[in-house]
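Not every chain of the complex is shown here; the ones you see sit where they belong.
The first chain written gets the first letter, and so on, giving A and B; residue counts start at 1 in each chain.
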Amino acid sequence: MIVLFTDFGLAGPYTGQVMAVLHREALDIPVVSLFADAPSARPKPSSYLLAAYSAWFPAGTVLLCVVDPGVGSARRAVVAEADGRLYVGPDNGLFDIVMRRAAAARLWEIAWRPGSLSASFHGRDLFAPVAARLAAGETIAALARPAQDESAARAWPDDFAEIVYVDHYGNAMTGLRGAVVPPAARLIAGARKIEPAATFSAVPPGEAFWYVNSNGLAEIAVNGTRADAALGLEIGSPVGIDA
Amino acid sequence: MIVLFTDFGLAGPYTGQVMAVLHREALDIPVVSLFADAPSARPKPSSYLLAAYSAWFPAGTVLLCVVDPGVGSARRAVVAEADGRLYVGPDNGLFDIVMRRAAAARLWEIAWRPGSLSASFHGRDLFAPVAARLAAGETIAALARPAQDESAARAWPDDFAEIVYVDHYGNAMTGLRGAVVPPAARLIAGARKIEPAATFSAVPPGEAFWYVNSNGLAEIAVNGTRADAALGLEIGSPVGIDA
């Protein structure tokens, strides 16, 4: 399976062109868009989101990941190999957290180049063909060479005490794994102290609560309304732990 | 074919994870998202929308339907069998209208449970695997047991005199089947009396009109602009018939 994690949007032309390349090059392999609204041009929150959500997919999955403020600049094009999954995309930190959490990880720099490479759409011209070839069974070594991991220079923390995503319902995901927050702790966000609860139905309408979401991140919601609007949260809002 | 009717949105992680489960479990069966923006957390308008739109699909279709304010609470997980279609989802009224309008209908409670069930994402963990298995040919009886239909307690009307959906163009669908509105009647909505017309080109620019849409619902539009903005309509706005 090929999984897309991008900030391309679905309605406009970007995801469609990438899908067209994948279908052409890897005919019978299913393609699923996991996120088309990853934090736009922000690799840091995206990195925590990707680590939480890609862990759910089985080994062998190829993830095509593009959140790339520097397209057209000198940043490397890479494949991160982590716990049997292959992540294809720009070397801007997007794969730092995935690699750090893996039992086994290796970074490769993509050496393959397409016949024609646009300045602004490497997702279509470079990353999609590489992802398709990997999904179709080509070896990484045929497309890339071992590369130095430069994540140490970024030194991003193991967990990220900020909002990293606001979903369709207005629920606000943090970059904190549920497992690092004491179960009875309160989260501090939007100038409020927020108690934990197991489900929406466990709190009164209008009340904020936090819980560990279905992919393992601590997430803030309000029963019956949008948490982002009610609490003034957006990607980048700080989150504290009141243990 | 597997058809999705949800309030999950397409861009975020929910539809993608459900698609991944369906592709894994029911490899060669096409999956189509019919609505990913059904009335959010509102089973009642969703029920009328689902009844109108699912009737267009052939017998044998499996519909995975999730509009579920009570995820994690005690509501049952069910399969509604209605006129040869199978609807998989929560027992919160979402299938009431489909079942009432069917020549033959039967309700089943899902007995199958996955190895791991998250508190907040039954769509992925429970309903999607069940839908995939049914689409792949497993019998309902292998996954569920006959259940009592509890729709009488809700006693929702046969047709629903409210706006149940506002589409991408701003057209406002009512919960009234076109067949129950006299063809020459005016609809009352947004404090206006709205005349019927056959097509957009039959009325002057800026004028509101109603018609029977391509799935049989009475729908309100304004030629050349968004009806929701022009008339102040949203999901839940009341609609009257001036016959």
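Operating definition for what follows: a residue touches a chain if its C-beta (ideal position, glycine included) is under 8 Å from a C-beta of that chain, and two chains touch if they have at least 3 such contacts.
Bear in mind the structure is a predicted one, so any value in this text is a computation, not a measurement.
This structure file defines a homomeric complex of 3 copies, of which 2 are shown in place.
By our rule, only the chains that are shown with their structure count from here on.
Centre-to-centre spacing of chain A and chain B amounts to 31 Å, using the average Cα coordinate of each chain.
Residues of chain B touching chain A in their complex: 7-14, 16-17, 19-20, 23-24, 27, 40-41, 69-73, 118-121, 124-125. By the touch rule above, chain A contacts chain B in their complex via residues 1, 3-4, 9-10, 30, 32-37, 53, 56-57, 165, 167-169, 198-202, 211, 213-215, 224.
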